[in-house]
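Below: one structure, written as structure tokens.
The block that comes next holds chain A.
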Amino acid sequence: MTSLLDQTRFSESIYKPTMARIVDINDLTALDRLFTVELPDGVYLDHQPGQFVKVSVLGVGEAPISISSSPSRTRQTFELAIRKVGDLTGVLHDLQAGAMVGIRGPFGQGFPMDRFKGKNLLFIAGGCGIAPLRSLINQVLDDRGSYGHMQILYGSRSAADLMFKDELHEWENREDVELLLSMEKADIDWPACTTGYVTHLFPQIELDPRNTIAVIIGPPVMYKPTIAQVRNKGIIEGNIWLSFERRMKCGVGKCGHCQINHIYVCRQGPAFQYQHVKDLQEAM
Partner candidate 1 sequence: MTTNVKVDVHHLTRVEGHGNIVVNVVDGSLEQCELQIVETPRFFEAMVKDRPYHETSHITSRICGICAGGHATTSLRATENALGIEPTEQTVLLRKLNFFGEILDSHVLHVYMLVAPDYLGLGSVIPLASTNPEVVLRALRMKKLAGDVCEAICGRHTHPIGMTVGGFTHFPQRADLEALREQLIASRPDLEATVELYSTLSLPAFERETEYIALRKPDEYAFIDGMIASTDGGEWPLSAYQSVTNEYNVPHSSAKHTKNQRDSYMVGAQARFNVNYDLLHPKAKEAAEALNLRPKITNPYANAAAQVVEIVHSIEEAIVLTEELLERGVQWEEPVKPTRLTGEGVGACEVPRGILFHHYVYEEGFAVKANCVIPTGQNLANIEADMRELVPTILHEGEDAVTLKLEMLVRAYDPCISCSTHLLDVEFVE
Partner candidate 2 sequence: MQPAKILPKSAFPGWIDFLKRSYTVVGPKAMHGQTVFGEIETADDLTLEYNQSVIPPKKYLVPQREVLIEYKLDGTEVEAKFNEEATVVFGVHTCDLHAIKLLDLIFSKGFTDQHYAAHRDNTIIIGYECLTTCGPESFCRSMGTASAPESAYDLHIIDMGSDYFIQIGTERGEALFTGYDGVFTATEPDYARMNGTLSDKWQRFPYRLDVDVTEIPDLLAESYHSDHWQELADICLACGMCTQVCPTCYCFDIRDEVDVTLSVGKRVRSWDSCQIDSFALVAGGHNFRETRAARQRHRFMRKGKYQFDATGMVGCVGCGRCATACLVDITPIKTFNELYRRQQQQPEEVEA
């Protein structure tokens, strides 16, 4: 068995994708679909939560997509939650189960799970930021004993935009998870749902700032106000983690598109410790 990364790295070209089969497609929202992808025999995806793969449709193009499934669950199949926003994602949404897609990766730095062990975790997702965060959440749930208290704040536009509703219910029903939702239009019957942005949830949570790690993933506009709230709770910069999205062509630190100042998001990120990026003007 080889890992996909080795397959990518040691294939004759780092740009050559491994062809993998889409085995299942499920609607998440009107714009988002969950693709379950199966690697060819003998290849497994050995990823960290927070890492991404480059997904391609031959003849259309390639895009970076976060791995949404947890490494603790499967090795030969993995899940990608993809939003239809443009060219490639539009074509991906038209595919049927059974179609082949190209995969390279996994690339980038994920979240350092070892450093999170024993800590309380505050997960904050905005919009489709829940897709990469889900990988992390499920990883923690599968090894629940190794981590402390777990809080999930998820901000969404409306009920129709909520992704992974079944799992949300599961998390909601667990004793050891505290899940809070915010919606700009709170049109759903949910035990803990607040009207507004994800930042409006902070007054409702209690946490121990010295022992809590915060992980924030969402659209560009969300970072500054959310970090302010997290800092407000007393969490130090070194305990705040983020993930960034940028335009990326190569995924391997060459093409220059994802650069934030001197940093290549595809190599040093997409997961970053806040203190390493807070002074970069182009970061947020």
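How were these candidates chosen? In short, all candidates are chains of the complex that A comes from, given by their letters.
Basically, a residue touches a chain if its C-beta (ideal position, glycine included) is under 8 Å from a C-beta of that chain, and two chains touch if they have at least 3 such contacts; residues count from 1.
Everything quoted here is computed from the prediction, not taken from an experiment.
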item	value
Candidate from 1 or 2 that touches chain A, complex-wide	2
Footprint of candidate 2 on chain A - complex, ascending	9, 11-17, 19, 56, 58-62, 83, 85-86, 89, 100, 102, 219-220, 245-247, 249-250, 252-257, 259-262, 267, 281-282
